[in-house]
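Here's the structure we're looking at; comments come further down.
One protein chain omitted, others in place.
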Amino acid sequence: MPIQADHELSGVTVFLDPAGLPVLDLPRFARHRETLVALYSAMVRTRTFDAKAISLQRTGRLGTYASSLGQEAVAVGIASAMSDEDVLLPSFREHGAQLWRGVSLEEMFLFWGGDERGNDFAVARQDFPVCIPVASQFPHAAGVALAMVQKGEPGVAVAVGGDGATSKGDFYEALNMVGIWTLPAVFVIANNQWAISVPRVDQTRARALADKAVAAGIPGEQVDGNDVIAVREAIERALVRARSGKGGTLIECLTYRLGDHTTADDASRYRADEEVSSHWSEEPLVRLRAYLVAHHGWAKKDEEALLHGCRDQIEKAAEAYLATPPQPVRSMFEYLYADPTQDQAAQAGELGDA
Amino acid sequence: MPIQADHELSGVTVFLDPAGLPVLDLPRFARHRETLVALYSAMVRTRTFDAKAISLQRTGRLGTYASSLGQEAVAVGIASAMSDEDVLLPSFREHGAQLWRGVSLEEMFLFWGGDERGNDFAVARQDFPVCIPVASQFPHAAGVALAMVQKGEPGVAVAVGGDGATSKGDFYEALNMVGIWTLPAVFVIANNQWAISVPRVDQTRARALADKAVAAGIPGEQVDGNDVIAVREAIERALVRARSGKGGTLIECLTYRLGDHTTADDASRYRADEEVSSHWSEEPLVRLRAYLVAHHGWAKKDEEALLHGCRDQIEKAAEAYLATPPQPVRSMFEYLYADPTQDQAAQAGELGDA
Amino acid sequence: MPECTMIEAIRMALSRALKEDPDVIIFGEDVGIDGGVFRATDGLTQRYGASRVRDTPLSETAIAGMAVGAAAHGLRPVAEIQFTGFLYPALDQLANHASRLRNRTRGRLTCPLVLRAPYGGGIKAPEHHSESTEAMLAHIPGLRVVIPSSPARAYGLLLAAIRDPDPVVFFEPKRLYRAIREPVEDDGMALPINKAVLLREGADVTLVAWGAMITEANEAADQLAEMGISADLIDLASLKPLDRGTIRSSVEKTGRCVIVHEAPLTAGLGAEIAADLAEHCMTSLLAPIRRVTGFDTVMPYFRLEAHYMPDAARILKAVHNVMEFA
Partner (left out) sequence: MPECTMIEAIRMALSRALKEDPDVIIFGEDVGIDGGVFRATDGLTQRYGASRVRDTPLSETAIAGMAVGAAAHGLRPVAEIQFTGFLYPALDQLANHASRLRNRTRGRLTCPLVLRAPYGGGIKAPEHHSESTEAMLAHIPGLRVVIPSSPARAYGLLLAAIRDPDPVVFFEPKRLYRAIREPVEDDGMALPINKAVLLREGADVTLVAWGAMITEANEAADQLAEMGISADLIDLASLKPLDRGTIRSSVEKTGRCVIVHEAPLTAGLGAEIAADLAEHCMTSLLAPIRRVTGFDTVMPYFRLEAHYMPDAARILKAVHNVMEFA
């Protein structure tokens, strides 16, 4: 009498199909041109940032960089649903979410350029920096959510990780904590089908990553992660639920990593070009643009103005980044403890006048 | 469109109800008096061992001891289903399983008496010693199963942990590995409703611990852990499945910890006596004895002979244990590496002639 | 002033911290109604509520990770790991996050958490219940590591740890939980967590120890005194950052040093102390620096445990050895 994962997957939430045709009534927020343009613009901005970052890396002016090409809707969808009082705990591929939250382009370049000042966000000051050890941000999110509860704050902690992250024990332990304490946390999985070279099917035999919510007794759901409207709608529902004291949700966004894992990776070693090109037809910008063109009179000149504006902004930010002198060498000692230690003082001395 | 854990729990497998009345046709193995008597005897032996261990601890002649009172059916049910070629990876409460597998009473006393020789089993030489860090035995089981596959051995790795163990990341990571590689492993949860002072409901919001299998895409099921027939039947099915190359299973045995967590614990601090006494009516020995009496002519003299035999055996083992001189002090250096290191030789010197 | 044991002093400090700062929160396995397996939190959930003194599921990684998140978002979590042997799953969060968050964000987010754990051997506990892992933690930049050796120091150091703006690992020598009583005033006074404590003064040799080894070192010093050898006894108390100054001054005076710890010799924290002295006090040294430590082997199961742990006799032997050096 085995229990199998025999419940029906309730289906993947999607509003706009790859061609930009609505397959469901759009949620209220998506009826406003302004909102849709903002979402679209944020995705374009993200993609433009991405291209610039890669070109800076290729020319030795940025460090190893993780492109979010093809996943812009996940990041933008998440952040656009969030309020200021919420806290974002991103992995390393949510550039679009960070930008929407107010992290500046220059800060982003600084971080990926190997400078801690890129994490000293001028706004979104409660948001966490990019998390490199996969899945270790999920317990942080449980902790942030716990702090919100204790302090009676209305916020929700929103952590994002990849499909690979769902195999880690910390993801699971944190999910279980969210369940047990009914914490206001939303865990988002950006399932881009690959963890470096390991495809989704080799990551877990769970039918859906959203199914893992069952192990913690909280709801899980799948959304089309290339439909920014679907992502935002699902996150909004989860945020409302969390804010009303009903606890956490696991949301799996189905998307695809169109680029290499990072600039240090060569995906052609392990996946077929045809697979990648087949996914280009589903990417998130095209479909929203098509919808804007068809329903909101988005014209060529709008598109050009947007692109031009983005490029301009990003070029300026890149220039500012490139012109930023490194921190003084002694800065490496200045932020470790609130008060520098004797050892550090002695060791800083070894640096001489650098 | 959230996915909820909306699948039906398929129900808890049980053959003998608390009164010993069969509620289902008994499986084939349970139709033989001999088999049933062996199962019953093993449970009685386990409980007798338990009582002796506690009394030795109370009189300062054994270390902290974890009683398995009330959970004998889980341990005996598991081991009785296993073959010699299988490997048992127990937590610290499966005395009945270890005894069935051939670990001697004296070895058991030695181990709990703080002597490593208790882990140098004369038989069951591939079985793992008791695992103290909760849940860390589950990845070992995945590794043992992997070795069995690589070597073409017919065995299955059987790991056992408690309800508390299911909250740990290593349990989950290992379960996922078993799923992904279709490994011949059976993970058994002895859900005794408590992890020291933390009740099952505060361990996870998952409806059933068996549900956690969903997160790894393998089957999970619940059995009445106080019905040794049910435990053995479910484990047997899982072993057959694993041996036939179909992969792992998670089995949750519902039982109850009738004693303190260990001899260092005082459960009256955190749970009501009434709760405990209510569970005495469901404990595993009574029901099988009732069935044996009703259907197999188990007589008072059989019972007395059994008890007497167990006590006798156990007293002898305890005496042998108490008479065993400690290992030479230098033994602490002799088993760390295959070849002792220079440092150790130097340090052993410091021990003088001890 | 009431006399109390270390476990009572710890409970007193925790209770005061909960009372004085609403942001203090305690969580861990069995810290609630059970009051912790050693009773450090006995009565606290009843007194301060189950939302401030919380039982967690059995999840050391999440306990540490949650503490990081909660601390960064304004709480002062005091998390308990039930035994140091079960701290390993928490190390990733300590080393990769707790210790770095301030530095990574140039001070924007900070991590004022305390991770408490019963530490060390000597109580005939089961396997994996007697570990001494302080050296691993003391190697991690950005952490503080504190180990008290008496009830009063436990009280004052724990309060300091909780109030400190940075992450502190607080190891409690479980062998001392109930071994000593001393007067402890619940006056809310913290002790400095960047200073070693000179417990007794002497002229001939410096003994450096911490935790339960203070008792052994002290006993050795008593016996030495009878033989006319007087010792400085330094309780390190704060192991990271290390108060090198106090140790160096003492050794500059005595010229001899014996370091005592329970953890295995190789790469134990005693090595750092000896290395520091070898570098900075070489000309003062009248004899080699000796370390009296646990051996480089797994602590034996408890039947032989006593042979593994350093004791006054082994310390005396080392002291005689350095005194006789010519």
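Per-chain residue numbering starts at 1, and chain names A, B and C are given in the order in which the chains are listed.
By our rule, contacts are C-beta pairs under 8 Å (C-beta built on N, C-alpha and C of every residue); 3 or more make two chains touch, one makes a residue touch a chain.
In this text the structure is predicted, and so the values were computed from the model without any measurement.
Participant: In the full assembly, spell out which visible chains the left-out chain is touching.
Facilitator: Taken over the complete structure, the missing chain's partners among displayed chains are A, B, C.
Participant: Touch as defined at the start, partner being the missing chain; which of B:A51, B:L146 or B:A320 qualifies?
Facilitator: Checking each option in B:A51, B:L146 or B:A320, the one touching the absent chain turns out to be B:L146.
Participant: From the list C:R144, C:R248 or C:R291, pick the residue that touches the absent chain.
Facilitator: C:R291
Participant: Which residue among C:G35, C:P89 or C:G122 touches the omitted chain?
Facilitator: C:P89
Participant: Going by the touch rule given at the top, which residues of subunit A touch the chain that is not shown?
Facilitator: 63-64, 92, 111, 113-116, 132-135, 164-165, 167-170, 195-198, 202-204, 264-265, 269-270, 326-327, 329, 331-333, 336, 341, 343-344, 347-348, 350-351, 354
Participant: So that we can see where the missing chain sits, which residues of subunit C does it touch?
Facilitator: 61, 85, 88-89, 91-92, 95-96, 99-100, 103-104, 127-128, 133, 135-136, 138-139, 141-142, 240-242, 263-264, 266-280, 282, 285, 287-291, 295-298
Participant: Quickly run down the residues of subunit B that touch the omitted chain.
Facilitator: 87, 89, 116-117, 119-121, 125-126, 128-129, 133, 136, 138-151, 157, 169-170, 173-174, 176-177, 180-181, 335-338, 341-344
Basically, only the chains that are shown with their structure count from here on.
Participant: Measuring between mean CA coordinates, which chain is farthest from subunit A?
Facilitator: The chain farthest from subunit A, judged by C-alpha centres, is B.
Participant: More contacting C-beta pairs: A-C or B-C?
Facilitator: A-C
Participant: Would you kindly tell me how far, in whole Å, the mean C-alpha position of subunit B lies from that of subunit A?
Facilitator: Each chain reduced to its C-alpha mean, subunit A and subunit B end up 44 Å apart.
Participant: Averaging only over C-alpha atoms, locate the centres of subunit A and subunit C and give their separation in whole Å.
Facilitator: 40
Participant: Among the residues of subunit A, which ones contact at least 2 other chains?
Facilitator: If we look for residues of subunit A contacting two or more partner chains, we find 169-170, 173, 176, 180.
Participant: Could you list the positions in subunit C whose residues touch two or more of the other chains?
Facilitator: 56-57, 59, 61-62, 89
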